[in-house]
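Missing here is one protein chain; the remaining ones are kept as they sit in the complex.
Here is chain A:
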């Protein structure tokens, strides 16, 4: 069973969201997602300053098997990306909720936070998919 930390929020497309103390959010892909992807060899992230709407394609994760899109879970501006993934994409596998984070967003519509899944909701969804 994959790890689904309680303090995070989730979307059905397997991204996790952590709301930081300053109101920005950090986004990555879940343990379940990295397990499905297999060994990650390349991550393409949006440029800082990109305006994203919830559900937009925000990048690509390439594993040894295939390429998978990353989606923006919320609307906002990309204020920081994880530069370490360029040289060490395997961090997505080894530490999906920590050093394997993807990007940070400054939200344009905080009400969208209400639409996110909590840990139980996401765990149920993974269960249903498997």
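In this section, a contact is a pair of C-beta atoms (placed from the backbone, for glycine too) under 8 Å apart; a residue touches a chain by one contact, two chains touch by 3 or more; residues count from 1.
Just so it is clear, contacts and distances are computed from a predicted model.
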{"item": "Listed names \"Tryptophan synthase alpha chain\", \"Acetyl-CoA acetyltransferase\", \"Integration host factor subunit beta\" or \"aminomethyltransferase\", with the criterion being the UniProt name of the chain not displayed", "value": "\"aminomethyltransferase\""}
{"item": "Absent-chain contact - pick from A:5, A:38 or A:55", "value": "A:38"}
{"item": "Interface residues of chain A (partner: the chain not displayed)", "value": "38-39, 41-42, 44, 60, 62, 64-65, 67, 86, 89-90"}
